[in-house]
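Complex shown without one protein chain; remaining protein chains in place.
Labels for the chains are A and B, by order of writing; each one numbers its residues from 1.
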Amino acid sequence: MKDKQHFIEDVAQIAQQRVEAGTLSRRSFNQLLMVIAAAAGMGPLRKAFADSGSVVVANWGGDAVPAFEKSFQAFNAAGMKLQVDGSGPTEGAVKTQVNSGAVRWDVCDGEMYSSYRLGKEGVLTPIDYSVVDKSLIGYGDVHEFGLANYSYSYVMGYDAKKFGKNPPKSWADFWDVKKYPGKRTLYKWMSANLECALLADGVTPDKLYPLDVDRALRKIEELMPHIVTHWSTGAECQQLLRDGEVSMAQMWHTRAQLVKQDTGGAIDWGFDNAIVAPSVWMVPKNNPAGAANAMKFIAFALRPETQAKLMEVYNMGPVDSKVNSLLSAELQKINPTAPDNLRKQVQMNNLWYADHYSDTLNRYLALIGG
Amino acid sequence: MRISFHGTLRIYALLILPLPLLIVVGYLLPTAGVLGWSLSLPQPGLQNYATILDTPSIHSVIWRTLRICLLTTAISVAIAYLIAFRWRFASARGRMLIELFVLLPFWLSMLIRAFAWLVLLRNDGLVNQSLLTLGLLDEPLALVRNELGALIGMVHFMVPYAVLPLLSSMGQVDDSLLRASSSLGAGRWETLRNVFFPLTLPGVAAAMATVFVFSLGCFVTPALLGGGKAAMLAESIYIQMFQLSNWGLGAALSIVLMAMVAVCAVVFVKLVGVGRFTGRQA
Partner (left out) sequence: MNMGRTLSNPATVATEPPQRRPRVNIARWLSMAAMWLAALFLLLPILVIVPLSFGDQRYLSFPDGAWSLRHYLTLLDGAWLSSILQSLGLAVVVGLLSTALSFLFATGIWLEARYRVALTLIVLLPMIVPQVVSAMSIYYLGASVKQLDSLIGVGFGHLMMALPYSLIAMLVAYSRLDSSLYKASRSLGAGLGSTIVQVLMPNVRGGLAGSFFMAFIMSWEEVVVTLFTSGLNVITLPKRIWDGLRYNLDPAIAAVSTLMVLITLVVLLVRMYRHDRNASPGG
């Protein structure tokens, strides 16, 4: 703390002297050099991509970084180091890296529909299924350019104090503001929103796809007066529920579980009528550590013990239904792919999103933008 | 100023050219490449621009962006002018106090500011609660998660940036000029209007330019405080570029945004006249 204050005062002093004398005095110039050296020491001035023998896995940052580091720790033993980059592998980011020739990520934890789209555009390396055992995957898409890495669900988080006696069991309940008064919030980037709307409108799960977008948007419009906002950050949806700004939220089960823990059960959630979806491992073309190492990591991550660890650490569901028996009883309850839970849910069809996400998102945002 | 030819050459080589050269090589060329995608992706041609012309939702985003940004600029610069004016005529101590509250907000990152404004402006937030307790309201005002909230957040962000060039500009106005005007018979308002204000115009222009361009590029604050109802062009560009990787459309929207800047600049310069901003030179 003291150093920082001293440092800031130096900066202020430097500016002051410069301004008064019109030049930098030698003393401050030297001080500045020391500061630069110190800052430089904190991060190499030279370019540094993953050194050989290191695999960089990209995910969405925050607490997901230590979660990955912990769950995939054992991978370090296989002679290669694991580094987790939380920069967020958006479609645009992956494409930019591959097109510019400077790829920084070996394996990306991305959106499943992105892996279809990017695969079509020739930006991804095909998965080597001779190394990666796809028979381990019980739930989730497996295709040429990507495979499911973990599962998560879009659930209803609700105010248990108000609705605990008669909790909402379907999206029709979510839309029913008379029976369940209060405001709502939905995910801004629209994944699962249309499915929720159609289910609320009475469409049966087997007739859900291809999505009737017009009908879904009409249903969304119906709810709009009661939607406080569309959340785009995890902090938002958790805060809206905790502070009672909404009485029900459409959110990921991982965040819903956290809010439940944070509030000691004042907020609750369940898998009824939830929408379960897989996330994806995809490998950008010309990744720094080479395709072979990327595949080795994916194979490692697919092992049942590793999947169980990820569930333990971060509640990200396994994609192998057999892993459920490895989990404790409490974890089994909140595992999206536990047979009991899977039965209650609707599975998201990512192929539809691969074809229609772009146009539909534009329409959706136009609708909620007013 | 009469400068020898050799002197002129030196001035160009050492002073004038390095910076633009740096920008051209390090910025303009790569950026031209990116913007060029508007004409080449996904197919060569003008389809992206056609899409923009044909999509009403894009039009409403453009109008909303223009409206919010112009409002933000007007309000921020007005508030900033007031603050800078009081600074100009304050004691040395008063100036330091004013500098204090102008400088402190700079350290607050956009995210934490937005969160703070949410806390303040919510229906059960500080502002509404105080107004309700004081009896000035029967019901809470909807101050956030709408365009008003976005505007408040943006103005709060911009005011310090607008104050800085104004401080610089006002500080350069010599008191003797004001005294001269008064001794020639001008009243206080006349002096302010005819002498002081015109002299501060470069600062005002700089403030308006900075705030306007900043607010055009702003999308986080309106997204968090606007409740999704204040979608701005900058956010659309982000969505097209990163979320959807529609680079062609994103680049085309960027050109539209830059065109907005150009149009507003031309209008502004026509209204105010270029002569005021160039230094007085022989």
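Just so we're on the same page, contacts are C-beta pairs under 8 Å (C-beta built on N, C-alpha and C of every residue); 3 or more make two chains touch, one makes a residue touch a chain.
Model, not experiment: these values are computed from the prediction.
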item: Among B:Thr73, B:Asn128, B:Asn146 or B:Ser169, the residue in touch with the chain that has been omitted; value: B:Ser169
item: Identified contact with the non-displayed chain, of B:Thr191, B:Ser215 or B:Asn246; value: B:Thr191
item: Residue in contact with the excluded chain [from B:Ile11, B:Leu46 or B:Leu137]; value: B:Ile11
item: Contact set of subunit A toward the excluded chain (per top definition); value: 4-5, 7-9, 11-12, 15-16, 18-20, 22-23, 32, 35-36, 38-40, 42-50, 56, 60-65, 83, 85-88, 93, 96-97, 100-102, 104, 232-235, 238-239, 242, 254-255, 262
item: Missing-partner contacts on subunit B, residue numbers; value: 1, 3, 7-8, 10-12, 14-16, 18-20, 22-24, 26-28, 30-31, 33-35, 79, 82-83, 85-86, 89-93, 95-113, 115-117, 119-120, 126, 156, 159-160, 164-165, 167-169, 171-172, 174-176, 178-179, 181-183, 187-188, 191-192, 196, 199, 202-203, 206, 209-210, 213, 216-217, 234, 237-238, 241-242, 250-251, 254, 257-258, 261, 277-282
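By our rule, only the chains that are shown with their structure count from here on.
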item: Distance between chain centroids, defined by C-alpha means - subunit A, subunit B (Å); value: 34
item: Subunit A partner contacts - residues on subunit B that touch it in the complex; value: 55, 57, 60-61, 115, 122, 124, 145, 223-224, 227-229, 231, 239, 241-247
item: Subunit A - residues contacting subunit B, complex; value: 90-93, 95, 117-118, 188-189, 228-230, 232-233, 235-236, 243, 245, 357-358, 361-363, 365-366, 368-370
